[in-house]
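What you see is the complex with one protein chain gone and the rest in place.
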Amino acid sequence: MKQCVTPTGKLTAYGEQIWSKLSIDIKKELWKWMVRLRAYDQQCMVWSRQGKILTYAPYFGQEASQVGSAFALQPQDWLFPTYRDHGAAIVHGLPMKHSLFYWLGRIEGNRSGGKWRALPASVPIATHLLHAVGTAWAATLRNRPTVSLALFGDGATSEGDFHEACNLAGLKQLPVLFFCQNNRYAISTPFGEQSATETVVEKAHAYGFPGIRIDGNDVLVVYETVKHAAHKARLGNGPVLIEALTYRLGPHTMSDLPQRYRMMEEEREWNAREPLQRYQQLLLDQGVLNEQEVQETKRSCQQQVLESMNQVLHAASPPNTHLFAHVFAVLPRDLKKQRNEVVGRRGMDACFEYD
Amino acid sequence: MKQCVTPTGKLTAYGEQIWSKLSIDIKKELWKWMVRLRAYDQQCMVWSRQGKILTYAPYFGQEASQVGSAFALQPQDWLFPTYRDHGAAIVHGLPMKHSLFYWLGRIEGNRSGGKWRALPASVPIATHLLHAVGTAWAATLRNRPTVSLALFGDGATSEGDFHEACNLAGLKQLPVLFFCQNNRYAISTPFGEQSATETVVEKAHAYGFPGIRIDGNDVLVVYETVKHAAHKARLGNGPVLIEALTYRLGPHTMSDLPQRYRMMEEEREWNAREPLQRYQQLLLDQGVLNEQEVQETKRSCQQQVLESMNQVLHAASPPNTHLFAHVFAVLPRDLKKQRNEVVGRRGMDACFEYD
Amino acid sequence: MPVSNMIESIRDALGIALAADDDLLILGEDVGRYGGVFRATEGLQERYGPDRVIDMPLAESSIIGAAIGLALEGYKPVCEIQFLGFLYPGFEQLISHVSRIRYRTQGDYGMSMVIRAPMGSGVKSHELHSDSFESFYVHIPGIKVVVPSNPYDAKGLLLAAIDDPDPVIFLEPTALYRAEREEVPAEIYQIPLGAAKLVREGQDLTMIAWGGMVPVVKEAAVQLVEDQIQCEIIDIRSLYPFDQDLIVQSVKKTGRVIVVHEAPRTLGVGAEVAAMIQEQAFLFLEAPIMRVTGYDVPTPLGALEHVNRPDVNRIKKAVQQVLHY
Partner (left out) sequence: MPVSNMIESIRDALGIALAADDDLLILGEDVGRYGGVFRATEGLQERYGPDRVIDMPLAESSIIGAAIGLALEGYKPVCEIQFLGFLYPGFEQLISHVSRIRYRTQGDYGMSMVIRAPMGSGVKSHELHSDSFESFYVHIPGIKVVVPSNPYDAKGLLLAAIDDPDPVIFLEPTALYRAEREEVPAEIYQIPLGAAKLVREGQDLTMIAWGGMVPVVKEAAVQLVEDQIQCEIIDIRSLYPFDQDLIVQSVKKTGRVIVVHEAPRTLGVGAEVAAMIQEQAFLFLEAPIMRVTGYDVPTPLGALEHVNRPDVNRIKKAVQQVLHY
């Protein structure tokens, strides 16, 4: 397992190398993103418990994987996140506000206007890996230096689509990065009951491309690995499978009870390895950060989250007819009739299209 | 690639070992089965061209793989064949007559009465691998020394179900043998355009069980490999992936034109490596067979094929209501009504159930 | 008599079935130590062990495909698919094999298995968690489809489904899992598949519904009494085979019908019900059969779910339209 920063915040030998190459800006940005994402995630858990948003899938504990991977992308690159990867999506461009809309069950949040290149969260496990293969193929066909990053969990490796995506990507040597956040569990199912292999990374052998196993709680190694893999993929070196070892410190979703399937002891161990603290410690030790900055940043991130929610709560609700918007480019006649049923029923303006 | 008998009919060093262990009976039986299957297959191709049976999928050139693998099974073992593996099915117990019914589009041919343990041909590619995993799992749960043999082609390795079956089998270490007849093509698609790996066998790494690559046109190595793998699986050693290198000398089905996608030259090369001739040569050289026996056996096998067809052509046709037989254990009322429509329409006896 | 909600009565049925038949296996994602995402299998692995209540890898085709092999060997698989919207990866195993193996093997092997899945809207779940595509399964020849609307029926229908020699898709309305508690006998009982239930008698109009729509229709009927309208309510319960006779009988009495479902209107099960009724009770119809349904749009996220899901007002309005046709 490749690692740059140990759980106690020390640089490994490999870490020293990487550290010396990176600008202060990037070092700080990686940290800031983790702070921001942490604030967002923690607040959403609270809001979900309070019923202010619907059930929520926290990435708590996986911030390094999500920040490090998405931050390594360039704006033209594609990101294909799951329901747990809104952290990565936010780093790639999704405004928190949009994410909050989504967790409120409002589909408008999914709109990107093409401003960042990502599909909304893929809910059916492993299916989006093939979409990433498709955009990567397009990049190859159009000869553009674009990579596609697909995020998925350890459980996803059992689905047939994982295999099909890897096979096609390996066959055509496409610029796609398969980034698995192996957080040890698929809901309650430990990886040992999921997979015939002990690691995810060894599955790469079956597809003719390299696999790399890294510490997924170490934002530096994640960033460096994805950046390097993306660089090589841009040059035509084909796909990479990255297994980032991490741990979901929170529940699967807010309706989950982790104590049903894992030990407090285990959670405690992983708490000690969590990604933000160790990296922050490193930055403090290295003098890149000071305590005051830490406190200020935390406060302002928290503020940003609250403001986003404020905006969302004050945004106009779409009319009921919004149900019919964007089902087709042009509504078929029968659907227009159905839409009119809704208009009549709710007394909404039939001409209004929410934007 | 493991091999016992070279294309010119000589024993390899490994072949000498195997040869010395086998009884004359088995040596002869393997040959006889190949002669029998060859006669059946060649005749079916003719009948299909003449329109006497419907379109037909020949296994011409793959007899060693089908005989060697199925012959290594015991009666309690399960066989899961594809549309091309009726050769293997016949070895495992399917009467030629039944097979002919099938190629005539008569579903009665699929009935086994449990006399041999096999499902009828699986048409949707790779799906039946999971069925084999299921029966193998049952054997484990019931603690019975039964193995399941799933036959499939090189193209099948691209489907998600291939992956899912291997993962589950590897995870639970089930007594299932995944036997891939790599005949180089999936209809027109060569394996090089099918798969990210050069071989099928290396895919086994991703599932935590061994893979073996053998000469699929060498009935001895096929038989020995499957028998050994089955033996180990019975002892609880889990699955094996066997890649048998072979070649479909005939068309994909009788509506296929192989010259659209492969060179005559290639066909000629593979003709020189075909399975029956080389093994027969070995038996003749070793004095296990003589020319007279060859001629007599060929004649009697041909006779058997013709007789089977005769029986089929003289068998009573099921009534139209047979459409409704075995859809459910007990026909729901509405289906009974539908069945009566057919009775009325054709004036058939509503009570008659074909058997 | 003990009182249960639907999830408890389902768990009760599963426990009874596990106890009664050593060959019965429960297979699914997180059904074991976790007890299922809705707790339908809670405590069952503890009691019957991990070889009877089996945590499967995250792969629906594997769940159904392996169940086929197990069924060939005489096991009775009861599969849990986490949500109906995640049955799609197993769709091929279902339509190409489960539904056809009895026919394909000409009776050698029946595919006696149950596939359970939560379905439908009403709890503001995320994408694909509220799909209500029961039509697909009703259209596939060779399988049966059942949807209970209350705890009592859930237990009796599930025990009947488990006992059935053929494959049964057993759909559980998520919105009803914990909605209502009622008396559910502790003992074994079965409700025959294919029999609808007359929920309420009335002479003015027949309301036909199933699953999550039954309580909504009941509430509408209660409110309509204030307008002197007496609705008859039929809970189809078993969508295939379905109880044409009870429906036709009712329509012959009332002459007016509405069918209510959450699924998209086009080719929702309501289409079949309407087509059948006009075939069999044409001369008795005094107004067109009206469908109150979800719209032909992708299952919405939580915020607009209530617009898509038929509610009391839409139903009452439709009743008035049919009555004043």
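Note that the chains take the letters A, B and C in the order they are written out, and that residue 1 is the start of every chain.
The rule is simple: a contact is a pair of C-beta atoms (placed from the backbone, for glycine too) under 8 Å apart; a residue touches a chain by one contact, two chains touch by 3 or more.
As the structure is a prediction and not an experimental result, all values here were calculated from the model.
Considering the intact complex, the chain excluded from display touches A, B, C.
From the options A:S69, A:S148, A:Q181 or A:N320, the residue with contact to the unseen chain in the full assembly is A:S148.
Across the entire complex, the residue among C:D23, C:E219, C:E272 or C:D311 in touch with the chain not shown is C:E272. Take subunit C: the residues that touch the chain left off the picture are 85, 88-89, 91-92, 95-96, 99-100, 103-104, 127-128, 133, 135-136, 138-142, 240, 263-264, 266-272, 274-275, 278-280, 282, 285, 287-291, 295-298, 325.
Subunit B residues in contact with the hidden partner, per the touch definition given at the top, are 54-55, 83, 102, 104-107, 121, 123-125, 155-156, 158-161, 186-189, 193-195, 255, 260-261, 317-318, 320, 322-324, 327, 334-335, 338-339, 341-342, 345-346. The chain not shown here touches subunit A at positions 78, 107-108, 110-114, 119-120, 122-124, 127, 129-139, 141-142, 148, 160-161, 164-165, 167-168, 171, 325-330, 332-335.
Just so we're on the same page, only the chains that are shown with their structure count from here on.
Distance between Cα centroids is largest for the pairing of subunit A with B. Averaged Cα coordinates give subunit A a centre that lies 46 Å from the centre of subunit B.
The geometric centre of subunit B is 40 Å away from that of subunit C, both derived from CA atoms.
Subunit A and subunit C have CA centres that are 35 Å apart. Along subunit C, residues 57, 59, 61-62, 89 each make contact with two or more other chains. The set of subunit B residues touching two or more other chains comprises 160-161, 164, 167-168, 171.
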